[in-house]
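The structure's right below; bear with me while I get my questions together.
Just one protein chain is left out here, and the rest sit where they should.
Letters A, B, C and D mark the chains as written, and numbering starts fresh at 1 in each.
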Amino acid sequence: MKDKLPPISQLGPFIALIIACAVFGLTTDNFFSSANFSLILQQVMVVGIIGIGQTLIILTAGIDLSCGMVMALGSIVMTKIAQDFGLPAPIAILLGIGVTTLFGLINGLLVTRIKLPPFIVTLGTFNIAFAITQLYSGAQTVTTVPDAMTWLGSTFSLGGTRIAYGTVLMVLLYLVTWFWLRDTASGRHVYAVGNNPEATRLIGIPTDRVLIGVYATAGVFYGIASLLAVARTGVGDPNAGQTENLDAITAVVLGGTSLFGGRGLVLGTLAGTIVVGVLRNGLTLMGVSSVYQVLITGILVIVAVTVDQLSRKGAR
Amino acid sequence: MKDKLPPISQLGPFIALIIACAVFGLTTDNFFSSANFSLILQQVMVVGIIGIGQTLIILTAGIDLSCGMVMALGSIVMTKIAQDFGLPAPIAILLGIGVTTLFGLINGLLVTRIKLPPFIVTLGTFNIAFAITQLYSGAQTVTTVPDAMTWLGSTFSLGGTRIAYGTVLMVLLYLVTWFWLRDTASGRHVYAVGNNPEATRLIGIPTDRVLIGVYATAGVFYGIASLLAVARTGVGDPNAGQTENLDAITAVVLGGTSLFGGRGLVLGTLAGTIVVGVLRNGLTLMGVSSVYQVLITGILVIVAVTVDQLSRKGAR
Amino acid sequence: AEPVIGLITKTDTNPFFVKMKEGAEAEAKKLGAKLLSGAGKIDGDNASQVALIENFVAAGAKTILITPADSKAIIPAIKKAQAAGVQVIALDSPTDPASAVDALFATNNYKAGELIGQYAKAALGGKKPVIATLDLFPGHPVGAQRHNGFLQGYGLKSLPATSNELAKPAEVVCMADSYGDRAKGQTGMENCLQKNPGINLVYTINEPAAAGAYNALKAAGKEKDVVIVSVDGGCDGVKDVAAGKIAATSQQYPLQMAAMGVAAGVEFAKTGKKVKSGYTDTGVTLIAAKPVAGVTSADTKVGLDKCWGNK
Amino acid sequence: MSTSNTKLVMQAKGLVKRYGQVTALDGADFELRAGEIMAVIGDNGAGKSSLIKALSGATIPDEGEILLDGKPVQFRTPIEARRAGIECCYQDLAVAPAMTIAENLFLGREMRREGFLGNTLRMLDKKKMLQVAIERMADLKVGIRSMTQAVETLSGGQRQCVAVARAAAFAQHVVILDEPTAALGVKEGNMVLELIRRVRDRGLPVILISHNMPHVFEIADRIHVARLGKRAAVLNPKKISMSDTVAVMTGAMSADQIPADCLA
Partner (left out) sequence: MSTSNTKLVMQAKGLVKRYGQVTALDGADFELRAGEIMAVIGDNGAGKSSLIKALSGATIPDEGEILLDGKPVQFRTPIEARRAGIECCYQDLAVAPAMTIAENLFLGREMRREGFLGNTLRMLDKKKMLQVAIERMADLKVGIRSMTQAVETLSGGQRQCVAVARAAAFAQHVVILDEPTAALGVKEGNMVLELIRRVRDRGLPVILISHNMPHVFEIADRIHVARLGKRAAVLNPKKISMSDTVAVMTGAMSADQIPADCLA
């Protein structure tokens, strides 16, 4: 059985990528280099991994505004525990991921048990996670970070290009999630729940358990993103995570996943994430000032989805 | 025909309001005064009017992220045109509202003609409006503002309480919109389009025209909000509008309108807006520090919807 | 080729940073350098600043000027850039530790706070202070430095410059976050007046917030009885001082910081000589329409002369 | 065949509609005469719904031509068809579930109040609409307690009655019903047949898609047999037997095996 989902916007981000790369390649000297691409991948890895969790949630017709703040809380917890109690890094990391998973679980429980809209639930936990982060860290950046926590930020050489371990982890996680969603029963159930929750319940799938699982899994991904954020910046930053929710949702939508649930591909989110990273990098290299960058990003986002939409119309 | 929409969360914000008021009344001296309530209404009037537009769009199963930035652009346009060209205030105001309406129209055209998801369209126009605001204003506050533009911020006395004209305008606009949605054909079509767009199209309602109308009307409301923002602060502020989208969406959802469209009441949004304003005011009066304010707001948002949800379960 | 210099500001909406960028652009044009600029998405956005450093290095910048959003979190990225042979200069705010950058051209925010604190004490002339503070937002170091500096200058119980928390002595009856924004400052002041109508001294994080506070006071008919002090020294702010809306403000000099930074960058590109390391204070001047005894201040003419923004 | 000179109200020639690989309509022809009840029958997937969707502007055919009263028309939206007086009740029930029955009946053709309230404020006359709604539904003898109930609280058959009532009540030119009795009980089904007869007696031609052969033979003037996206035959129910009809429909009997006097 070939996996023929109904057509979704997958072309959009790729077309945008190609156009953007062509323009940047022609107008700047340094854009087309493996080092620069490796850099872009490093810059997007935190949002990229948050985007996996966000994709899962959006596939179930939900949305998660708390993702970035929960990620920030996770990185504060893991660094501060290691710093204050001298716990070994792996334990501290697990505790951090535990906290983010707990937040995911709470989101999931509120969405399923009390049937609250995901938007409002995660808006609430967004605020709560932010406040806890500030209170627990005393609004201070945690600078004493064990080496084991920054290892993922370090690089290895592949054919002369330095590649960060975190980048590899991100790509791996995307592939695993892709396999899961595509080739396992529980993955297909995520689509089913998003596509027609009532039917899925009547068919006899424990929709609540699927949903709770999705939110908790997303929490795990946010925890991994916490670790990557620590690895990338070398500190636990209490002010991180404030804009990652919109960034991640943008990547998901740009990647062709429907906000109404049930349709989409997680690999599209990866493409969407990279598009945004390439834009930011290329425009900076071109010396475009940041206000114009915002303008161009705004226009390009619309153009990318438009081109995609029109191309699909033609194909029908 | 009595207007019996299926049950929606209307209790939520009111319960939250009552609880919050009770707590604030008991713990602070100055909360329960007509002056204080009049103040709160003034503080929420900008978000309140943006919320009307946002409600319309959410009723059609859309969402508008650009609302706040478009509002900021409107207030820059009206103040700067008046300042630079010395145009009379009414003309400058109309031009400002014209610009916000144009943005609404563009959103609507992209959503209907090219069938782009509202989230991505308005994310794009959010960025575009921001950039244009910054570029046109040179990131400078416009301080020379004609008196006619600030008139709505001034107050009149009613039984000893000073009430701002802008507050009255806000309440009037809510009532008009409520009447429109409830008692006219085009208002009911907004619900129908949000409830089942395909059916509404097949029945023979020009769904695209309804949608474009809704987005453009929302743009008009943003323009009125621009004027109120100018009236309230006395300047054209290019930094305004960055958080109003989440604020307005929160008010709409708190007011019981479904993000999936077709169900909700515009008066709920007014209640939702006031809840947020009361919280901010009361917590400040209580001397709660700002981090804890964020925490409490987060918890209260969830509690408000939970109580509402549970109370409706009981009623069934 | 012309030397490339990167400038990273905290945001691109705060007029302070917008002017800093314009100053840097003007200086770069004058000296024949190419300026790349970028900013965080919001104040406190460290991740974007890290990415910008990397992108500027990739774009061939030999000098990077940065106003760090997070004084500590940015350090690893700075170290990486320095390892690639790039000179990094902090503007406006120091890194922690300050030695992490090659040089710092900055203003002392704590000091700026102290000056208006001292002025306020004298202006109140022995009256018992009833203070409202309109701060930035939770967790921001500049917000804490100005706030704590102000209380220190007034001689109230305060916290040291290194603290990120806001001191709250008994004299401070109300604290509200303004996000440095006029409308939110106005809302905060309105609420504070409800809490304690007897407020006679208002500290604000910046001049837009001060303008908002003035609006609120005026609506309550109290603008004559309350002293507002602020920090920044933008032209609109100085005009408000001249108009008597704000009693005093601590003026800072973003244009100067930028110009010095760009000059150092060009110098490094041409000669390979790094700038003199350490802290160069670009200075703070207290601007007040009515000088008070015991506190040195400049009048608003001086302030307007050196202010940034639209004169 | 004496009626063949009757005026053709609607006519379609060589309609083609493709969905990706699937060809739903493969050169379908269609003819509707004034004042007749034309049944359309065929296997599942034969292209019946696709045909009437093309006739009512819900989809735009890839090829082919549609004539209304002999004049070529091109409906690009259901609105245009509706303006031409064509009302359609679709198989997957075009209703707004969260809205009330009365609102659904009047969606797109709301009544306004008299005078200032209606003309200037454009206020709806909800009372009057409610009253008319009750009358219309009473015609169908459906036991629905309250017209202000949301459609989503109705049983399957009740929902169908709402959709049928809407199409029948407001048509000016042609009524198209896609399996209107599918979910209906015996009583309600007969009521719909009765309603269809009354519509015809108003002088309007009706296109009726149905899988219910007894119903079709009870009411139809002619039977259009759809097969594999084409018109297989048009039969005369007075002459042909039910089993022969089914044979044509399933392809067991080809069109040229039918006695000429059974064709219509």
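Please note the rule applied: a contact is a pair of C-beta atoms (placed from the backbone, for glycine too) under 8 Å apart; a residue touches a chain by one contact, two chains touch by 3 or more.
In this text, all values refer to a predicted model and were calculated from it rather than measured experimentally.
Every visible chain touched by the undisplayed chain in the complete complex is listed here: A, D. The hidden chain makes contact, of the residues A:80, A:232 or A:263, with A:263.
Among D:78, D:108 or D:189, only D:189 touches the chain left out of the display. Residue in contact with the omitted chain (choice from D:13, D:109, D:197 or D:211): D:211. Of the listed positions D:70, D:115 or D:156, the one in contact with the omitted chain in the full complex is D:156.
Interface with the hidden chain, as seen from subunit A, comprises residues 1-6, 179, 183-186, 188-189, 191-192, 195-196, 198-206, 262-263.
The missing chain lies against subunit D, touching residues 19-22, 41-46, 49, 91-92, 142-146, 153-158, 161, 179, 182-189, 211-214, 246, 249-250.
What we mean here is this: only the chains that are shown with their structure count from here on.
Averaging C-alpha coordinates per chain places the centre of subunit B 44 Å away from that of subunit D.
Counting only residues that touch two or more partner chains, subunit A has 131, 134, 291.
Among the residues of subunit C, those in touch with two or more other chains are 12, 42, 138-139. Chain pairs that touch one another: A-B, A-C, B-C, B-D.
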